[in-house]
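Yeah, one chain of the complex is gone here, protein chain that is, but the others are all in their spots.
Labels run A, B and C following the written order; every chain starts at residue 1.
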Amino acid sequence: MAKLVFLGRLEDLAGGPEREVAPGPLEAVLATLPVELAVALLGDRVRIARNGELITERGGIVLAEGDEIAFLPPVSGG
Amino acid sequence: MAKLVFLGRLEDLAGGPEREVAPGPLEAVLATLPVELAVALLGDRVRIARNGELITERGGIVLAEGDEIAFLPPVSGG
Amino acid sequence: MAADVRLLADPFDPAAKLAAFTAAHPAAGGVVSFLGQVRSGEGVEALELRHYPPLTLPGMTALGQAVLARWALDGLLILHRHGQMTPGDPIVLVAAAARHRRDAFAAADFAMDHLKSDSWFWKRERRGGEWRWIEPRDQDHADLARWG
Partner (left out) sequence: MAADVRLLADPFDPAAKLAAFTAAHPAAGGVVSFLGQVRSGEGVEALELRHYPPLTLPGMTALGQAVLARWALDGLLILHRHGQMTPGDPIVLVAAAARHRRDAFAAADFAMDHLKSDSWFWKRERRGGEWRWIEPRDQDHADLARWG
């Protein structure tokens, strides 16, 4: 399995801080989620980290077994 | 009597923090002091306070009985 | 010299931390500190800061290194809470020790601007029993832009 992690307000939309998903292309994984959540995760201001590394190019991501994909909305500061 | 108060390095030159003097014109009072001290007290950068109030015009000062004249060299900061 | 950068799960005593930091840097003429605390009296019952472990502390550590590279400091302390806090609780303590006062002020100011607008924290507040996520403030971005 792979894991999606939701930070900030995305956690509320997702109903929890993380979710186990089957590996595969990120597009296919998002298609299994509630549409409101999927749209929010793809927002322009949401950054993505894969296994703790920020990703700059979000096209073509394929989740491997054990991957962790984090969705990071704009920070609200310390 | 009146009192002269010497701050900072002027205290070293004067040999102490203050000196009792007879009332009278400041010029006459200064003329009774060692010349090196008198010259230092009249330096451009030395400010004068009379009874705790800074004086902007130093000409024509006459010390009355009980007056305190303080000589304030440039401050060295806190 | 490395910065002392910590992400704390539990309450801390800023006075004790600052005293220890100051004592550790006797050659510094000055120590500038910023303490941020949860404000009282505005109806906020609780505040929660969430972080993302793979990014948040590494980002703070990188910030500490950037501050040390930019100013001549004797020491730098960056402590930041996460988790739930209540009014009056300390959130963040930044302290910079330097021979020269101006370096210490600039370093603490810079560190705070970057912590507030550029570090991986998500904040929510509870008011009237309801939690609400806090959006970024434009002011934070304006603060950051001052440093070029």
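As a convention for this text, a residue touches a chain if its C-beta (ideal position, glycine included) is under 8 Å from a C-beta of that chain, and two chains touch if they have at least 3 such contacts.
This structure is a prediction, so every number in the text was calculated from the model and none was measured.
Novice: Name every shown chain in contact with the chain that has been left out of the document.
Specialist: B, C
Novice: Touching the left-out chain: which of C:31, C:57 or C:134?
Specialist: Answer from the full complex: C:31 touches the omitted chain.
Novice: Touching the hidden chain in the complete assembly: which of C:4, C:109 or C:135 does that?
Specialist: Considering the complete complex, C:109 is the one touching the chain left out.
Novice: Tell me where the left-out chain touches chain B, residue by residue.
Specialist: On the chain B side, contact with the omitted chain comes from 5, 7-9, 11-12, 49, 51-54, 70, 72-78.
Novice: Which chain C residues would touch the chain omitted from the figure, given the whole complex?
Specialist: Against the left-out chain, chain C lists 14-16, 18-19, 22-23, 26-37, 39-42, 87-88, 99, 101-102, 104-105, 108-109, 112, 116, 143.
By definition in this document, only the chains that are shown with their structure count from here on.
Novice: Need the CA-centroid distance for the pair chain A / chain B, whole Å please.
Specialist: Once rounded, the distance between the two centres reads 77 Å.
Novice: From the mean C-alpha coordinate of chain A to that of chain C, what's the distance rounded to whole Å?
Specialist: Between these chains, centre-to-centre, one finds 28 Å.
Novice: For chain B versus chain C, what separation do you get between their C-alpha means, in angstrom?
Specialist: One centre to the other, that is 50 Å.
Novice: Would you pick out the residues of chain A that each touch at least 2 other chains?
Specialist: Residues of chain A touching two or more partner chains: there are none.
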